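What follows is a set of notes on a single structure, which appears directly below.
Every protein chain of the complex appears in place save one, which is left out.
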Amino acid sequence: MDEGKNDLINGARMRMQKIKLTINGKLYELILGYEVQPWHTLAFTLREKLGLTGTKIGCDRGECGACTVLMDGRPILSCLTLTVECDGKNIETIEGLLNSKTGKLHPIQEAFIESGAFQCGFCTPGMIMSAKALLQRNPNPTLEEIREAMSGNLCRCTGYIPIFNAIMKAAEKMRGMT
Amino acid sequence: MSFKIIKSEKAEQKYKEWKVLGKPIPCVNSYLKVTGKAAFTDDIIRPNMLYGKILRSPFAHAKIVKIDASEAEALPGVSSVITYKDVETMGVSQKPPAYILTDRVFYVGDVVAAVAAEDEAIAEEALDLIKVEYEPLPFWLTPEEASSAQPMHPEVTKDNIVVGMWPPYYRSVGDIKEGFKGSDIIVDVEFRKPNIKHMFLENFTAVAEWRGDELHVWSHPQVGAVSFAMMLASIFNVPTNKVHVYQCFIGGGFGGKMGDAPLRVAALAAMLAKKSGRPVKIRTNIREHFVEGAVLDPGISTFKYKIGADKLGNLKAIDATVWAGQGERSINLGIVYCGDTIFNTYRIPNRSFKAYPYYTNTPMSQALRAYGSQAGVPPLEEAVNEIAEKLGMDPVDFIIKNGLRDGDIVTQYLHNDFQLAGGSLPELVQKAAEIFNWKEKWKGWSVPTEISGSKRRGIGLAVATHTAWGVPQPDRVKDTVIIKVNVNDGTVEWVTDGRDIGSGFDTVVSQVIAEVLGIDIKDIIHAPPQSVGQPIGGWTFASKALQSTVFAAYNAANNLKRNIITAAASILNVDPNRLVLDLKGTRIYVAGDPTRYVKLSKIGEIYGGILIGIGSCPSHYEGPESYMDPVTGRRLGMKGMFCSFAEVEVDIETGKIDVIKLMVATQPGMILNPLMVYGQLIGSAVHGMGCMLWEGIIYDEKTGTPLNASFIEYPIPTALDVTEDQFVCVTIVDPDDAKLTPYRAKGIAEGIFAAMWHSIHMAVYNAIGRKIREFPLRPEKILRALGKAPFPQTKGVV
Partner (left out) sequence: MKRFEHFNAKTIDEAILLLEKYDGEAKVIAGGTDLIRVLKDDILPKYPKAIINLKTIANLEYIKEENGVLKIGSLTRLSDVASSSLIKTKYNLLSEACRSVGTPQIRNMGTIGGNLCQDVQCWYYRASKSLGKVFHCLRKGGNVCYAVSGDNRFHSIFGGKGCVAVCPSDVAIALTALDALVKTKGPLGERVFPVSELYKDAALNLGRSEIVTEIQVPEPPPEARQIWIKFRLRNSLDFAIVSVAVMLTLEEGVCKDVRIALGGVAPTPKRLKEVEDFLKGNYINSETAEKAGKMAVAKAFPLSHNAYKIPITESLVKRVILMAKDHRTLT
């Protein structure tokens, strides 16, 4: 390995910089140079370092949306996000959707099941995160708004229509709950 | 939901009898899939695991003259590097032309070497340090070039014709010369298709680990875990029972995860793991999807179809030839099934089909949503349409006159001829045309149905038939299912080595078993599929599950039930017919007198402490008596029947096409789970729309590089490209349309794809009055056809 790179890793280690992330309400402190390297993406850290494998990596190029997580409430692509740049951020992943007290499914998850909104299920965690952000912002979306909100999540199996139906249904369920 | 289920009286009756079947039961893996807990291959993280990366070829065809990995091996953090040189030393045995690693590369992106390192970044840096010297060889992408090129695999063939599994590539029925002599009208049609890709979301991934001489592999093959283990065993020269394949959830397959690509990635991971002495994970990305994965078989193709009919519109003869670039290897099943469309869509007394599958310098070809029939439909329909147009006939009338119907003889490749038992295109098209309002909309050939400014509307339709039998399987893949009942609580587990790819296979098989055993769907699970200790039975492809896996499960459940009831009857000393199996209540009681019962555990004791049922699927060729028509004495068989109607709007200034309406219709027999059937229909329809309008690999003709290796430039439909009111799915449900399977159901997902895409093609023709004998119908093609832009000089790859 060339000198510069050696220095670079050692330099980072010496600083013992910590990346603090809140993931699904829980605070994680990751040491830069050990648990996180500058080139690690959030998707990689979540999955390979923290074992939160619910977030999927599809294209690994920002094109498919499978890796969608919420950062400070907004859907973003964890495959294009560097973990070092997430210090102080609030991240939500699919693992955070289950009601931690009752163990019950989130209404969006229920609606996805009832509507047959997935087949292979690989796009599903990302889809559900985009849907969650939409319904948080807009509890009563039109079909147009749903299509728009889901337009960064590709699905090759379902043809999307069952997904739209699921989100409509989830919105109804969630309105009924409050 | 735009899902119309039109039931016959007989169907209504059946639905009343069923408790679990016929209900919209959500996928049995639902909980896992919506919570992110369903373990896909990439979710496997082994202690001390390394990350693997693959070095790929910049040449479409070359010999590796020199390869030096020493610098890469010396990079701190690198654990091992493998090149073709390691193949021999590791005892990896393989035969041409299916290589894991060799000193030749056959297409851009072919595997040259692989690295395992502590971190993905280090592995990538190491790839740069591998020094490779190539001797570039001539390459070709199209069948036309292949026919005059030097042999790619001279060790097996001299003329570049692919050595597939099932030659010959020629079939005929009747006498085409006579047929054309008796024709009043003859047309010739030439049609081209590009390479198309599966574009599933989960790219090829594998985790491999050696525990002594045991190989453990986590992967996502569409073939069953046992078959996958057999392939790995033969590559590594180890006993099959030492290869543990854990079949993870599959993030989309559509045929593209059948064998070769998952196998190669798994084998590379296993080789790296062996050399490193540590577990290795390889996860590829979307770019690699284009060079690791297969394309549709037939690949880049030219179809030349000549077809004749008499004045009344009766088809007389067809002479069909297809030349296809099959990639670096192929089993050629797609190209031969492509021929099935000409034999089994229309009643044509004289038929000939010739196929020329060529080796070309692209990745191999394989199934995509179906094997071949989807590729065969557009050229056939183009030819048939041209006849109908010349005769001035409405295409609906034409199909009603000529379409395949119940009782006709089917000549399906690799099967014996059989008599069609149920299903009929004329009937299907007639009903569907009414729902679509065809007669009212139709204004004639190449006449738009509506004109508004620069927008032209047109309508079109297409039909297809497709195997409802699965591909004929050699004996080693005769499906078997084992069912186990837990005597303590009556819960049920079933075992077979296949993984659901999203088509609902797990769910429907569970429903069948639940129906037979009289239990709730909640009380049954499919054991996680793996190679060791499980029977073969779950290859999820070729519309076969509903026929063969369901059959095996049905037999297993009935065997199990019979054994339990027989034992109980002898203990209670009653007629077995009077007994009720109550698994939930863990007992068997006398109907009408529940106080007289035997505990399930008691029966368990009789059978040595365990209750198990085994069943397999009867072979397709030598079916039982019931497969014979009592009147004609002929062997019976089934086919899926499909049609599709489209309405499009073309902007003749910009060449943009909007699909206004797409209606797909089929006769599925009985629907065992409407949620799954709807999902398959709509999913196929949207997939097919993308293929007809936009998709197709674009190659740089000078280097053979796929240029659009991304979801941006290989445009699959997005959520903003479909709306609910665009799509209508129609099913005409009647048990008589699928007489030969338990519960009277047949597979539907593949054929619908075949029918639907050409309906868009015909609609575009009618809207703009220009024949475009290829796809995708991108704006550039439309504008060129309209004379608004010149045609580029190309070798005709897309």
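General observations
A and B are the chain letters, set down in written order, and residue numbers restart from 1 in every chain.
In this section, a contact is a pair of C-beta atoms (placed from the backbone, for glycine too) under 8 Å apart; a residue touches a chain by one contact, two chains touch by 3 or more.
Predicted model, so just to flag it, every value in this text is computed and none were measured.
In the complete assembly, the contact with the undisplayed chain comes from B:A709, out of B:A367, B:A709 or B:V728. Only one of A:L46, A:I91, A:L135 or A:A149 touches the absent chain when the whole complex is considered: A:A149. Summary of contacts with the chain left out: across B:G52, B:G325, B:P717 or B:P735, the touching residue is B:P717. In the full complex, the hidden chain is touched by chain B at residues 53-54, 56-59, 108-110, 120-122, 124-125, 127, 284-285, 287-288, 290-291, 454, 653-656, 693-694, 698-703, 705-709, 711-713, 715, 717-721, 778-780, 783-784, 788-790, 792-793. Although one chain is hidden here, its contacts on chain A can still be listed: residues 4-5, 8-9, 11-12, 37-39, 41, 60-63, 65, 68, 71, 74-77, 79-82, 84-85, 87, 130, 148-149, 151-153.
Throughout what follows, only the chains that are shown with their structure count from here on.
Those residues of chain B lying in contact with chain A across their complex are 1-2, 24, 26-27, 29-40, 42-43, 45, 75-77, 119-121, 198-203, 249-254, 283, 285-287, 501-504, 675-676, 678-679, 682-687, 710-712, 716-720, 722-724, 727. Looking at the complex, you find that chain A touches chain B at residues 1, 37, 39, 44, 47-48, 51, 53-61, 63-64, 66, 93-95, 97-98, 105, 109, 112-114, 116, 118-125, 128, 143, 146-148, 150-151, 153-165.
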